[in-house]
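What follows is a set of notes on a single structure, which appears directly below.
As you look at this complex, bear in mind that one protein chain is not there, while each of the others sits in place.
The first chain written gets the first letter, and so on, giving A and B; residue counts start at 1 in each chain.
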Amino acid sequence: MRILLDHFSKSFGSVRVIDDMTLEIKDGEMLALLGPSGCGKSTTLFAICGIHKVTSGRILFGDRDVTNVSSQERNVGVVFQSYALYPHMTVRENIAFPLRIRSLPEAEIKRLVNEMAGLVHIGSLLDRRPAELSGGQQQRVALARALVRRPNVLLLDEPLANLDAKLRLEMRSEIRRIQLETGITAILVTHDQVEAMSMCDRIAIMNNGQIIQIATPQEMYRNPRTAFVAGFLGNPPIAFIDAVARDGMLAVENADIRLPIPREADRVPEGTPVVVGIRPENLGTEGDAAIRGRVSFIETQGRENLYDITLANGKVLRSIQRVRDDVSLHDEVEWRVRSDQLFLFAQNGERL
Amino acid sequence: MTGHLKSWPFVLALSIISAPIVLMYSYLFIDTITNSPPGSFIPHEFTLEHWRFLWETRPGKPSIWRVTLNSFLFASSSCLVVLVVSSTAGYVLSRLNVPGRAFFLAGVMVLHAFPAVTLIVAIFLVLQMVGLYNSLIGVILVKAAIDMPLGIWIMKGFYDTVPWEIEMAGIADGASRFTVWRKLVLPQVKPGLFALGLFAFLLGWSEFILPQVLAPGGDVQVLSVYLAGLIADDNNFDMAMFKSVGLFYIAPVLILFLFFQKYLMNIYGGGTKG
Partner (left out) sequence: MSASRDIVEAAAVPAGAAAASAHPPRWRAGWLNSSRGLGLILLMPALVLVVLFFLMPVVLTGVFAFTNMSTATGISGGTYQVTPGALRELADRHGMDELAEKLGQPSFVVDEQGLKALEEMGIEPAIIADLREGHLGETHASRREFERMLRDLPERPDTRTVKRISGEFSRSLANSRFSSRESLLAAAEGVDPELTEEEKTALVQATYTGWVWTADNFRRMASSRDTVRILLNTIFFVATTLIIFNTAFAMLLAITTHYIPERPAGIFRIIWFLPRISPAVIYVLLWKWFAWDTGFLSAFLDNFGIRPRNWMLDTAANAWFFVIVINGFVGASMGMVIFSSAIKAIPESLFHAASVDGAYRWQQVRHIILPQLKWPILFVTCYQTLSLLTSIEQTLLATDGGPGGATEIWSLAIYHTALNNYAGNLQYGYGAAMALVLVVIGIVLSLIYLRVFNYRALVAKPRIEL
């Protein structure tokens, strides 16, 4: 089902947490709400499921305005970070709870619970209590409970944050599989860009209560709208250096570096101070511009190495390359970067 | 943690200051089943005569069993009222958005500071006016009301520890706020209900001044009033018998305390921790 937030605002007391947000989630799509903590992504999620009231604006499920519909009647499935399983009930009772509330016939409940348990692979755990399950298993139960009544939308609030690294990898693909199999519209709230990029069809990146950019993961990575977006996506993260437009080139102060202005950037007036973003994978052996610096740190990652290059002005750039035997710590190097892979931002962070 | 420092001086010091209590409570047991020669405290014979009161009713006094039943009714009923009131009001104060919630919570703290004696004169007169003087119902309600603020406070503490997500999940699952409380939250605070129930029962069982003032009559007498009456009666001074009645009276308290001391110590010592 299509979900639409229409000029949605939310205040707590006099503090405006979400300001005039408009966001559409397409039917069957999985969308990530990505942002640092405190950016308002959880508030948005709570507003969609009805736990928070909307200060102004509308929320539509399909064509229906559910702004003033109580949470119980919205038929929304939620998976919380802590899973929020009912500790005094068995797994079976947990999953059956939403159905019991709806007074379904027992036989029907039994059938749906078993079907759902099969889907999330917990068929053998039905008679255990939540405390007897591992984190991953609890997560599956929470998913089953959220999905069993065929909700209009599935909301996932930092669902992987409480899992260890290995389980997190496993559950990432599991949640995506289940979402695709059921074809449900889903919203994933997360602060982890890897989760957002690996699980979702589109990402809405948020900061300070506003959506900065909505795009597919690839598009967002390749074409960030602001320095904030560019900085949030990518690991190891992008590096920024200050520069000034001079003679149709970008001059990095005190570093004897001159970079060509990327073709897709607007005309940059002479003397404008700008911020240049360079992703680590783009700094290496190929390109039309040279960057000189000293290798100040080498982090071994196995297949690749991460090199820190300190420029003459003290700024640090990062480069990720296959392991090179010809470079060692404290070497002076001159590496290259392609001008069409530079990101150019104004001082206020807007992409130029 | 302080392993190399010896602990025996502390044990010794504690033993000395604890001696009077140990002595008194030991003799509470010893004196009920033995006789000692006058002026001595070393028993020379075993006897059950001090327990006569169990099968002989003194003239002018109600039967011990009647009194025990009254005590039990008094303690369990006021405990029940406290449980009902605290489990509902505690939830409201912990979780629900009602007007005046902060005010009521402050009120509970203030009321908590109002032990019986400040209000007892007015309550005494009110009960006389409405005809509940010398009735168990009246004194049960008063006792429950006086224990209620602490009960609400304790239950609020327990409710506060239930994760909000459980309630949010319940609501998203389609349950009404009432169902969420009844089916999802209440089961989580069972330990709290148990501890509070135990505590309120013991408070009721031990209460003296309220029944003494509000329900002193023979038909509704509880054990504390009965025992105080025995002790105050100058014509029948019999310490061993007092102690036997006392042991009979305190036994349930001691047993419950020894079994559930962890629960109770927390509540007795401030009551704000869950």
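Methods note: a residue touches a chain if its C-beta (ideal position, glycine included) is under 8 Å from a C-beta of that chain, and two chains touch if they have at least 3 such contacts.
In this text, all values refer to a predicted model and were calculated from it rather than measured experimentally.
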item: Of B:A13, B:L48 or B:L69, the residue in touch with the unshown chain; value: B:A13
item: Contact residue for the chain not shown (choose from B:N35, B:S135 or B:S176); value: B:S176
item: On subunit B, residues whose C-beta touches the chain left out of the figure; value: 1-2, 4-5, 7, 10-11, 13-14, 18, 20-25, 27-28, 31, 39-41, 81, 84-86, 88-89, 91-92, 95-99, 101-102, 104-107, 109-126, 128-129, 141-142, 144-146, 148, 152, 164, 167-168, 171, 174-179, 181, 202, 205-209, 213, 223-224, 227-228, 231, 239, 242-243, 246, 249-250, 253-254, 257-258, 261, 264-266, 268-270, 273
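The criterion applied here is as follows: only the chains that are shown with their structure count from here on.
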item: Inter-chain centre distance, subunit A versus subunit B - centres from mean C-alpha coordinates, in Å; value: 56
item: Complex contact set, residues of subunit A against subunit B; value: 46, 49-51, 71-73, 75-78, 80-84, 86-88, 97-98, 101-102, 145-146, 149
item: Contact footprint of subunit A on subunit B as seen in their complex; value: 163, 165-166, 168-176, 179, 184, 187-188
